[in-house]
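The structure appears right after this line, and notes come after that.
Other chains of the complex are left out, but the ones given are in their true place.
Letters are used for the chains, namely A and B, taken in the order the chains are written, and counting of residues starts over at 1 for each.
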């Protein structure tokens, strides 16, 4: 396998979907928030992404069934707007920056083919006293202001590592709009509370259409 | 040499062959089991695989003859089912996950061109008291159950590193069926006993056709 490989299980009818990302990271905030979203929107797994940049082992579950590392894309067509939710069990090694670029570029390509032009990435940000705060970074001042009005604090003057940051940055360089929501977390364990804060804020941000549309 | 390079020495007539892998690893269980299988089935070397992901030295034998690192494919056409047996003297560095993906992808491609849709990978699993046990992981619950019935224990909840794991995982993602057999070993030295346990179990698993067919 020389390149990232996409295995599409079925072709959902998506109309201007929003790409929502939640992968493992600080406090697993992004991943847990993505899982909440998948359940809440009854989204269906429609695509798997395999990549030579993911770890080179297989995981075996309790029943002895193997699985190569991969990302999953879920399609939510019952919500308004439609969503493509990206999640997974792993990320490339932090020692391999090129890996993140390759996978993130492929993800943006894939999402564009399905009509995406808007992205929300989700993650955690380590804080000594989290207190349920959600931080935001965005592709434009206007977008940041809109989201701030809904209760998020500006995440200013820092860096966002890995897919959560790079997907947003690459999407912007392609002319997409979008934002990153970071849940404050002590990051000492899987932080369901922080993830729920991010999930709730996302619901508010995407608007009542999503909440009512289900 | 930019890419993995396959040098086919002759073209055996293979009918729905099974790909069997045994490369160096814990206790060299996989490699020794593959060698036993090659001898037992009188399999013939038909292909060499060279790769920029293998170590960048040549080995010199006692007579001063050099050899670049490579994998070997042996064809067994006297057995039922036919087998392609993959072995070698080396693996890519564990620091280079991309290397494993590249080589494993090429191996799956090559085997598919010869009609393979079933794989058995073989390796060792470190245990304080091995006692001849063989562990199994598989591509489906049904397959795992079938193999368990023949005496293997489920290898549940872990990871399988390197080609032994990744070949199985990538094969699954391409729709192949298959299993991994792991011989319990102290892994302190080349463990012929563990390898023989795996070899015997493989014979049993592939069925009496193989045993009688020779």
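We adopt the following convention: a residue touches a chain if its C-beta (ideal position, glycine included) is under 8 Å from a C-beta of that chain, and two chains touch if they have at least 3 such contacts.
Since the structure is predicted, the reported quantities are computational estimates derived from the model, not experimental observations.
Because every chain is the same sequence, the assembly can be counted simply: 2 are drawn, and the full complex in the file has 4 copies.
The rule we apply is simple: only the chains that are shown with their structure count from here on.
With angles rounded to a multiple of 5, the C-alpha fit of subunit A against subunit B returns 90 degrees of rotation.
Residue ranges on subunit B touching subunit A, taken from their complex, read 3, 97-102, 104-105, 108, 136-141, 144, 148, 154-162, 165-166, 168-170, 172-173, 180. On the side of subunit A, the complex with subunit B involves touching residues 1-2, 5, 7, 48, 50-70, 93, 96, 99.
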